[in-house]
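Only a single protein chain was left out; the remaining protein chains are all shown in position.
Chain naming follows the written order as A and B, and within any one chain the residues start at number 1.
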Amino acid sequence: MAPGREGPGGLRMNRSAARSGSRGVGSFSGDLGRRRLRLAALSCVILAILFAAATVAPAGASSSPSPSPSVQPSGGVSPAVEAGADPGAVVFAQNCSGCHGSRGEGGFGPPLAPAGFASLVIPMVEEGGIQMPSFSDQLSDAEIQAVAAYVAAHIADPASHEAVVSGGGETYRLYCAGCHSTTGRGGALTRGRNAPDISQYPAAEALAAMILGRGNMPAFAGNTLDVRQQTAVGLYVSVLVDPPSPGGRGLGYLGPVTEGAVSAIALLILIFLAVWLAWKSRTAAP
Amino acid sequence: MSDRRLKQSLRTAFGVRRSPLRHGAGWLDENLGGGSGLLRQELRHIFPDSWAFFLGEIALYCFILLVVTGVYLALFFHASQAMVVYHGSYQPLAGVPMSDAYSSVLDLSLDVRAGLLVRQVHHWAALVFVGALMIHLLRMFLTGAYRRPRRINWVIGLSLLLLAGFNGLMGYSLPDDLLSGTGLRIAYSITESIPFLGPTMASLMFGGQFPTSGLIARIYPVHIFLLPAAIAGLLGLHLGMLWLQRHTEFPGPGRDDRTIVGTPMVPAYALRTTGYLLLVAGVLTAFGGLLQINPVWLYGPYNAWDASTSAQPDWYMGWLEGAVRMMPAWDIHIGGFLLPAVFWPAVVLPGLIFTPLFLWPWLDGMALRDGVFHNVLALPSERPGRTAIGAGFVTFLTVLLVAGGDDVFASAFGLSLPVLLRTLQVLFFVAPPMVALFTYLIFRRRARRWLTTGP
Partner (left out) sequence: MNDREIGAHGASLAPGGGSPPAPGGARPPGWPAAIGLVVTVAGAVGFVVAFVANASTGWLGGSLAAALLGLGVALAYWGRDLAGDEVISGAYPTPHDDVPGAAALGADLEQSAGVITRRRFLSRFLVVGVGVFALSQAVILGALGPWPGRSLFVTAWRPGRRLVTIDGVPLTRDVLAGGGILVAFPEGHTDAANSQIALFHFSGSEFKPQPGRETWSPEGFVAYSRICTHVGCAVAQYMDEAKVLACPCHQSTFDLLDGAKPVAGPAGRPLPQLPLAIDPQGYLVAQSDFTEPVGPGFWNAG
């Protein structure tokens, strides 16, 4: 989950373009050579300008400790955007659309139809996922909130807003708990594989895996789970990331194995107390 | 002014003639009649001292704690699988249809003050109860406490262990959650696997084909009344025989098979054992308050179409689970009939384990040609063969126990599950004899040294 360094729209310098002149395919000697040299230099300059524009623009949108008063309050947005545009839309267009599509329809990244709740989007943007970089360095908190609200309101399928956590739990126990356990801590599968501990990832990562599939994990899209159910499962997974433990320390949420091991500690404590109790009083004569 | 003078003057002031204790004892004597002589004698009942003799008390006090907390739980639990819709305070289950039993456990845990504390103390006490029984049994075994005249008491004690384990299984199945419900399905299938009678037995015991709608209601009276009554009755016999025969003692000065040396019941022993009761209750209450156990709201209600990985029974059934996991798929087809492979680890193996255990005092007596009365214990080093067998048996159970949690261990320690399982299958045969041999060699040397130079 290392934060990516280049923006999604970034261009890379094509080194072979600059080197072909010295390869001998076209030398720079003679009249033809001088023309080639001019052409090469011009293309280098154009490429340099484009490259600079690509790297400077996202840098302009990244958070600065004290934004200058001439830019919008959400912080460092490119002045090319017209005043009054939804800041969330702007952030989305600049940061998210490259992988998720301009309307969130998906591409390299999964479709955002089930991302109907800001609570699902925000941790994903902040922490990143397996195939998604973290944006906490490039976007301010306000921008992250804005893009989350934008996704929930405009990008997500309206059916996703009908999702209910408890419905997600029922779906989770039917389709997911078999591999990831009811507490989400994962477990050993057959053939030496393991289903991962999904509490280690933001809930939206579970959404992405659910929609696209991942390795041996099947895709739960199409007719298996509709958008509302997918969102609900995502909401339920958010609960499992840090489950309520009103009974005290959670002991790892691995079930009776750890509970049995801990009960052995209780027994040892009691045996220790018995040893203390049966110790001959030190004031008695031997 | 000294204590005594103060007391005397207070007594004179309030017209009290005798101390409360004397007053109370006198009242008892006048109203019971004839028993005061026996009681007076038993005030000085002798208890030999050793930390090892507290192990049975751990079990006894866990049982008392289980009964006390259990009564409280029974006031809230609904032993019914009638479907209700949950409307309690736990949002991730809001509106979910579930059985009344599961819903009542959620209500008790999450919406009744101190409800979760009592429930967790009850569950921790159950785990420690069976553990203490096993350790107590092990101590009996290693010190030869089962020898005449305590053979029958050994059988009673072993029965108590079986009843306690079985009652625990019933108890954690009552909430009708996904984890324990899966265990009930497995129990049903194991019963089904018995040749010829299996499907009929399973249907009669469970009330139909699994899942039945009356299973929790059937388990309930077994768990809260039938088995605790059986345990209490056997416990009474167990303690009664212990009282009459007197407790065994470790060898030492002034001690032999005819002479018991120890602490009198009143005052020292009574104080210590009452203190220990409170210490056991206190430790288990601390665990019940600070360490979460069996969070059924995370497991969800039982549905036959749900399943979870990392599913184990409570630890004391882990050996059975391990045996089931390790058994290869060796179904036997005889004519038109099927003997499922699970019959061997789940039905035959427990019989093979418990039958020699029950018969052990007689087997041991025959092997050692030892039928005399023993009141002095044998140290483990005195009988290296017995100690080696005990060590081998403990190793055997440990391998099974680890196998019972194999998927959790594999994912927690990053091991490959098939490799771990294969290793455990090999250890099942190899480890117990190796440990037994090793123990024998160590203790034989110790025994020789002990016999020549003394303890």
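Worth a mention:
We take it that a contact is a pair of C-beta atoms (placed from the backbone, for glycine too) under 8 Å apart; a residue touches a chain by one contact, two chains touch by 3 or more.
Quick caveat: nothing in here was measured; it's all calculated off a predicted structure.
Only one of B:Ser308, B:Ser381 or B:Thr395 touches the chain withheld from this view, namely B:Ser308. Hidden from this view is one chain, which touches chain A at 174-175, 177-179, 187-191, 193, 195, 213, 215-224, 246-248, 273, 277, 279-281, 283-285.
In the full complex, chain B makes contact with the omitted chain through residues 3-4, 41, 44, 46, 49, 113-114, 116-117, 120-121, 149, 182, 185-186, 188-190, 192-196, 198-200, 202-212, 244-246, 254, 257-264, 267-283, 285-286, 288-290, 303-309, 311, 324-325, 327-331, 336-342, 372-373, 375, 407, 417-418.
The definition used in the following text is that only the chains that are shown with their structure count from here on.
Chain B has its Cα centroid 48 Å from the Cα centroid of chain A. Contacts from chain A toward chain B in the complex involve residues 164-167, 169-170, 173-174, 177-183, 185-192, 194-195, 236, 239-240, 243-251, 253-264, 266-267, 269-271, 273-275, 277-278, 280.
The residues of chain B lying in touch with chain A in their complex are 49-51, 53-55, 57-58, 90-96, 109-110, 116, 120, 124, 127-128, 131-132, 135, 178-179, 272, 275-276, 279-280, 283-284, 287, 289-295, 297-300, 303, 305-316, 318, 405-412, 416-419.
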